[in-house]
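Apart from one protein chain that is not included, each protein chain of the complex appears where it belongs.
Entry: subunit A
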Amino acid sequence: MNRLRENEHITGYVFSAPFVLGFLIFTLYPILSSLYYSFTNYNLMEAPSWLGLGNYERMFTEDDKIGKSFQVTFTYVFASVPLRLIFALFVAMILNTATKAVGLYRSAFYLPSLIGGSVAVAIMWQQIFGDQGLVNSALSLFGIESSTSWIGNPSTALWTLIALSVWQFGSSMIIFLAGLKNIPKDYYEAASVDGANAVHRFFKITLPLLSPIILFNLTLQTISAFLTFTPAYIISRGEGGPLDQTLLYSLYLYRKAFSHFEMGYASALAWVMLVIVGILTLLIFRSSTRWVHYESKGD
């Protein structure tokens, strides 16, 4: 009896070992060492030397680029996330009413998200917004002659990235769609009987009942927007140009680490990023008590 239990234990350990080991080696150890490196001067090739808070001090006192990269990142997050969610909800509502070939539409709209972070898409975007790209050709159809390269122009470069992000609205859309399907039809029927028009129905029924889903999407999308890296890296050839207009925080961090070999400093940057994303997520959750409606609470 005892031996059997022992065997069960061993089986359990063996089956959980891949995850536990993976977590320890590839998650916990890296996290802890990056925390350690953030207090050191580490150029990758020599042993790290202790700096104390030096890296953090440098971030907030000396580094001019950091302000710029914050500005770019926040512009990107605050523009792309709401736009993306609005767009996702809009499409989800249309698909919710569609009756024919809805599966096909769903897949078609979801596709951009599947190939979302890929290098290929970023390169395609580079072509579309280039000086001889699709956008300029389309504009010329309307008689607007433009030979600018949208991704090379400082005033539009970031917006091409935002457009790319909005285009990849599929995953939020699918979640919204699931949420919409869960709203009982009788609510709308009852409201119609009482004379509510479409706008009323949207704001009084759809939005409140969907709010937990919105919270979920908002949190998830905000975090992933902060971590956006690939498109900016590809479109600006790893530089964050023109004029640092696409210098997303993650790109700046990457550049410090791998172009300038300042691993310690890059680790400090990563930790500050973690704190910022943490605070922002907390704020979203705090604010949610005011606008998220849970049916089960009965309010």
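To be clear about the criterion, contacts are C-beta pairs under 8 Å (C-beta built on N, C-alpha and C of every residue); 3 or more make two chains touch, one makes a residue touch a chain; residues count from 1.
By our rule, contacts and distances are computed from a predicted model.
*Asks:* According to UniProt, what is the chain that's been left out of this complex called? Choose from "Xapx domain-containing protein", "Deoxyribose-phosphate aldolase", "EpsI family protein" or "Sugar ABC transporter substrate-binding protein".
*Replies:* "Sugar ABC transporter substrate-binding protein"
*Asks:* Of the listed residues A:Val91, A:Val135 or A:Ile151, which contacts the missing chain in the full complex?
*Replies:* Residue touching the chain left out of view: A:Ile151.
*Asks:* May I ask which residue of A:Ala17, A:Val119 or A:Ile279 touches the chain that does not appear here?
*Replies:* The one listed residue touching the chain not shown is A:Val119.
*Asks:* For the full complex, which residue in A:Ile66, A:Met173, A:Ala266 or A:Val292 touches the chain that was left out?
*Replies:* Of these options, the touching residue for the absent chain is A:Ala266.
*Asks:* Which residues does subunit A use to touch the chain missing from this display?
*Replies:* For subunit A, the residues touching the absent chain are 25-26, 29-31, 33-34, 37, 41, 43-46, 49, 62, 117, 119, 126, 130-131, 148-149, 151-154, 224, 227-230, 233, 236-239, 241-244, 250, 253-254, 257-261, 263, 266-267, 270.
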